[in-house]
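A single protein chain has been omitted; all remaining protein chains appear in their positions.
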């Protein structure tokens, strides 16, 4: 699949939830090739501060209009600077990168689960739209979106999901809206209570969340596609920086790695050795400007 | 004299000649204390690229209105970034710094010369306004401004000087307007041809120009105040980076230094050892974006 | 305040009160006044700057007569940064400063050329480093801090030599040897050709050096190099540095040291820590895998 370096015009940019921004860009070459679950490497500004690009998933894509949308959360310097750009400015993008989600088979009808932790909602939205578009026979109500954030201010509004017609299960860690507690706990409980057994499972969110999703999927033998994160320098497979410890079924003791930007970011639940994972967590927001 | 760190609002900003920008800022504390010939250290943007502040002279000051104006030429990364700021943004300033010009004595009437090379016009404008303001008996036509740039596109328009009523002698290196050749040559020739002997002399421009001005002033025994440049890190006298080799009349062999930010930027013609000066020249404009 | 970046303390009077700072380390002092290097002495680099000031200073006598009384007046804790061209010069400086009222400690700058040994830098060899520290130690009872250069293969060895020779503390790092040239004039950007790199760019190097030194010696270590925020300062402290110095950042933001102090206090409150000592040296290099079976419980594995 071809990759492009494209100087994309910012068409629209606004804060849609607490520290969560939606940006629409004109980027025809990239938009035409983009798959749900793939990402772009964004240069947040000219110069060398910050030095590296930042990976952001496609949130929505509009190939005919030549547009893409990104949804991102301000967690550090790069995303903070990004949030200060305005329509009319240009951003240098590299993409589309990574493998992307596999859509359910054309004859799939059964329920599917989508689990989004926080900003993990970003790529799942594109996925839901693509499923709806590519498979009109698929009842949107069979898409069960389990969507949790820390607190209600971080949730995308209900209306955001209205047109899609999917079934949204809400949770917040602090109970300020929907189910109180982690989204994975809500999901596991729902699955148990209503004997819910999705045909397939898609998830995006922090690694802590993905760990629980992966455990559930493996235990219940449900095929899962997890969008995983890692720190990236190139996004192209050149630096080998974005490694995650690979699980090799043949040789569980083998010390191999998968690379998020080439082999992923979408992985089956059994692809990584969770017990060898070190997690990076963004600093608390109040220290952001430091 | 007190110094301030002030977060100044950009009120106006436009290109008034080729690569030459005029910026008006709201900076009441600094405006109130500013003297002609002093300067501010400007942080051109947040972050560490570029790391250091840039020194810019007061071009005009409006203490009652709490405003200052800067006039600058885009020569490198810092000034290029500065030129991209827009009214409504804020700039972090440190000032007023340095010593400033001494105005002519209150009873002065005789002709004075002001020599401006390129962007060297910046502080001389403030000086001329202050002279006019502080000494209403002084005939503006006695202020002889010798003003030269490389080419006509870089000259500030005639109208710019209209209200002041001073006598402007124009030159361009390429002869596209006014006298053809260096401004110092025009000045020296004018002085010779019309037996012009100013009571005092003020000059600002590149060190190459100042060298000639200093030679002329020393040879003709005219008191001169030269605004000299040096690379600066702090502007406060702390880093000792802005040194120029000092001439010590008592001991010509002595290896001492003056510091532009503390002892200057205004110096008498005999203050520095020109033969020990190394000149920094900005890269040719076509390489600016590199 | 790192040496050479805060003048003699007066320069920042409009922006902060030196009495509020832990200590002010004044510009490097030599026996005789030194004019310093010819200009250009500075050049900006990516996230840093190179300086070749050449240790311009007023000399120790004038420092004691003129500068020190002013600092005393402001009630600053003064650490005097000293350097010499020979071991004897260092010893002489220590003798002169020993017992001067208002001098809290000496910081021995061993990053300058040893004229006797053909310009080799004292701090690049354990033996010469020890010779300097030992000579100073013999002349004064003042607390001694030895400031190390990062331009060595094994900084821990130099630190050990300095400790064995009697230093009470180590500060690290001084600037990193560097250079810049101008392709249009085809000349070095510094008249001195070489200079020392400082600023944010060197922080990762300074952290590594500090860590190596902390593993090599038991004495207090002071972190310096690229510190511009409370987070930067806390990073050095996390490794085990007892204190930090701020250099280049003062040029950009003269009030930075007070901002850093306030930021550290805010961090401690946020973390529920009463004292910075509860944070210093708590770097955890062991528990790296939160999902492992023997994980130390940083995660709620529901």
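A few comments on the model shown:
Letters A, B and C mark the chains in the order given here, with residues in each chain numbered from 1 onward.
Heads up, the rule we're going with is that a contact is a pair of C-beta atoms (placed from the backbone, for glycine too) under 8 Å apart; a residue touches a chain by one contact, two chains touch by 3 or more.
Note that the coordinates shown come from a computational prediction; the quantities given were computed from them, not determined experimentally.
The chain not displayed here makes contact, within the full complex, with A, B, C. Considering the whole complex, the residue from A:10, A:108, A:132 or A:243 that touches the absent chain is A:243.
Of the candidate positions C:22, C:46 or C:102, contact with the unshown chain belongs to C:46.
The chain not displayed touches subunit C at residues 38, 45-48, 50, 124-125, 151-153, 176-181, 183, 185-188, 191, 193-194, 197, 199-205, 207-208, 211, 226, 231, 234-235, 238-239, 267, 282-285, 287-288, 298. Touch with the hidden chain on the side of subunit A covers residues 2-5, 43, 48-53, 94, 230-234, 236-245, 254-257, 276-278, 280-281, 283-284, 287. In the full complex, subunit B contacts the hidden chain through residues 48-49, 182, 184-185, 208, 211-212, 274-279, 284, 286-287, 290.
Keep in mind that, in the parts below, only the chains that are shown with their structure count from here on.
Chain geometry summary: the mean Cα position of subunit B and that of subunit C are 36 Å apart.
With centres set at the average Cα position, the gap from subunit A to subunit C is 44 Å.
Each chain gets one centre point, the mean of its Cα atoms, and the points for subunit A and subunit B are 54 Å apart.
Residue positions 48-49 of subunit B each touch two or more of the other chains.
Residue positions 46-47 of subunit C are each in touch with at least two other chains.
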